[in-house]
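Before I ask anything, here is the structure I am working with.
All protein chains but one are shown at their positions in the complex.
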Amino acid sequence: MEFTVQQIADLLQGTIEGDSNAKVSTLAKIEEARQGALAFLSNAKYEPFLYTTQASAIIVSDKLELKKPVAPTLIRVADPYTSFSVLLQYYQTALLASKTGVEEPCFIGTGSQIGSGHYRGAFSYIGNNCKIGENVRIFPQVYIGDNVQIGANTTIFAGAKLYTNTVVGSHCTIHAGAVLGSDGFGFAPQPDGSYKAIPQIGNVLLEDHVSIGANTTIDCATMGSTIIRRGSKIDNLVQIAHNVEIGTDTVIAAQAGISGSTKIGNQCVIAGQVGIVGHISIADKTTVGAQSGVSKSVKESGTIIQGSPAFDYKQNLRAMTVFRKLPELQRELENLKDKS
Amino acid sequence: MEFTVQQIADLLQGTIEGDSNAKVSTLAKIEEARQGALAFLSNAKYEPFLYTTQASAIIVSDKLELKKPVAPTLIRVADPYTSFSVLLQYYQTALLASKTGVEEPCFIGTGSQIGSGHYRGAFSYIGNNCKIGENVRIFPQVYIGDNVQIGANTTIFAGAKLYTNTVVGSHCTIHAGAVLGSDGFGFAPQPDGSYKAIPQIGNVLLEDHVSIGANTTIDCATMGSTIIRRGSKIDNLVQIAHNVEIGTDTVIAAQAGISGSTKIGNQCVIAGQVGIVGHISIADKTTVGAQSGVSKSVKESGTIIQGSPAFDYKQNLRAMTVFRKLPELQRELENLKDKS
Partner (left out) sequence: MEFTVQQIADLLQGTIEGDSNAKVSTLAKIEEARQGALAFLSNAKYEPFLYTTQASAIIVSDKLELKKPVAPTLIRVADPYTSFSVLLQYYQTALLASKTGVEEPCFIGTGSQIGSGHYRGAFSYIGNNCKIGENVRIFPQVYIGDNVQIGANTTIFAGAKLYTNTVVGSHCTIHAGAVLGSDGFGFAPQPDGSYKAIPQIGNVLLEDHVSIGANTTIDCATMGSTIIRRGSKIDNLVQIAHNVEIGTDTVIAAQAGISGSTKIGNQCVIAGQVGIVGHISIADKTTVGAQSGVSKSVKESGTIIQGSPAFDYKQNLRAMTVFRKLPELQRELENLKDKS
């Protein structure tokens, strides 16, 4: 996609200084931009790059006073950061919107309905009796089992797998390789030391505006649903076990794991590589620091915890400071013992 | 699937109280059940739900004495929990059994044999010279390389990948996205600081009744086999490196990682996010607590360890209790120093 600076300026209702016919084909940071790129200057700290950048055009503030001549064409707007964000959004939307229609071969079972405006990539699979809304994009090699429901404007990237009975809301994004609805890890020990699988007949339910990262796994419930509520964002390689419930607008970073039947509140922030045991509750607006292990319920909203096992993060920080000096403490204690 | 309460009662040899023509189409917990659901009451703690549930039918004990009138139809049996488990098992088996035959297109190389009663989903791939037993279910987009052997009654869910020479026993379950037989992570450092890959020509071998979770990765052996023995259950996103051996009936929870050439005994329990270094042995019936890092062999059967690095879990618990109070300890030590 190539545009003239004039076209961009028209879109942003900006004013051009320089060659309005300059062509741009990509967006870049001002410090990395090459010829053909459009960048922006918002933070004064980056102004020196304005006079050295190879970008073909830069979005700058109406109020910016140039200290030297500049090579790129300028587009002056009220708020460069917001204008640039608008372009980023256009760019990504255009990229996705270019995917429409059906690529062959793809597979669709009996009794399944798909809304208009959808994309189905080659080698994608849709089972029987599925209901799929409008403008849904199903990338190549996606697997959708039987009786799956998907709301409008949801995008499922290449190779994601949705087991039978999964329910996905509208405006969701599911990244490549994510697995929704695999069996919960439930095994009953037998008298001879072996294990027998407990049947897992529930499903996974994502509400609207949920995002699931690449190769993340979400197990189905034993019965009922494993639920991710509206607006929550799950990063890559996260494990969410059977019968877990994640509240609204909660963020879970990469490689975290939530064990079975645990309930996470609304607007929580769970950092990377955190582990949370099963059958507990985490209050709304809880923050759990990276690599923490949460072994008991968090009852008070707004709690911040850290450590494995996790406790109050300030207390943990202080304990960690002393931990480093433990050999010294031990020596001092020995000295006191000798003296006493 | 819809059944009358009469059909269910006949199956369970139970006695009906209420409308034997009531219809049920799903199984649910008594506290979550809606119309059309069949639930059970086993634990007296849940009896209050019996009088408020919207379930269409409830399995209860022969001996239960009602304290109020109940809306759902009752099926009285000797042991409600066992009867309900039987139904769960029926339900899951029926779900899988509905998958038979071959969906097109799918790919099969030359010289491969497949037993009767199998299912092969669309876009599944079977290489050359494979031997696949009876009643094997291969879901869509599964990849099976050359010379792979798979025993009877094994199920491989969508998109799992089995590299060339993998051997899988009978009655195994491999969940979506699992990878068996990727190259072991073996690189020989060169004088110039670069690395050269050490060829990995071994395979992965699963014995019977093994379960592998979604997106779990098991590397092939450098030579010989990476082995998971009979009855072991591996959760999602677990990493098992080259030449590892896992004993019989061992359970490994999500996101744990076992490094190269380590041997895990029989009937061990490895909790979530545990890391185990390479080239060590873990005795039978060892329990490793969540997020632990195991850096040396465990020699005594029945050992329980915790921590990173891991040691006796009771000792770890006590040390952790003091860890939280370290700032206080430091202050007390300073006080004593001032006095002395």
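To keep things simple, chains are lettered A and B as they appear, and every chain counts its residues starting from 1.
The rule is simple: contacts are C-beta pairs under 8 Å (C-beta built on N, C-alpha and C of every residue); 3 or more make two chains touch, one makes a residue touch a chain.
Note that the coordinates shown come from a computational prediction; the quantities given were computed from them, not determined experimentally.
J.: Touch as defined at the start, partner being the missing chain; which of B:75, B:88, B:179 or B:234 qualifies?
T.: Among B:75, B:88, B:179 or B:234, only B:179 touches the chain that is not shown.
J.: Have a look at A:11, A:64, A:304 or A:320 and name the one touching the chain we're not showing.
T.: Considering the complete complex, A:320 is the one touching the chain left out.
J.: One chain is left out of this view; which of A:66, A:88 or A:188 touches it in the full complex?
T.: Of the listed residues, the one touching the omitted chain is A:88.
J.: Looking at the full complex, which residue from A:28, A:241 or A:298 touches the chain that isn't shown here?
T.: A:28
J.: Please give every residue of chain A in contact with the chain that is not shown.
T.: The list for chain A reads 27-29, 32, 85, 88-89, 91-92, 95, 103, 105, 121-123, 139-141, 157-159, 173, 175-177, 209, 211, 213-215, 231, 233, 235-237, 248-249, 251, 253-255, 266-267, 272-273, 290-291, 308, 320, 323-327, 329-330, 333, 336-337, 340.
J.: Could I get the residues of chain B that touch the absent chain, sorted low to high?
T.: 105, 107, 123, 125, 141, 143, 145, 159, 161, 163-164, 177, 179, 182-183, 185, 187, 193-195, 197-201, 215, 217, 219, 223-224, 237, 239, 241, 255, 257, 259, 273, 275, 277, 291, 293, 295, 308-309, 311, 315, 318-319, 321-323, 325-326, 329, 332-333, 336, 339-340
By definition in this document, only the chains that are shown with their structure count from here on.
J.: Roughly how far is chain A from chain B, going centre to centre by Cα mean, in whole Å?
T.: Those two chain centres are 26 Å apart.
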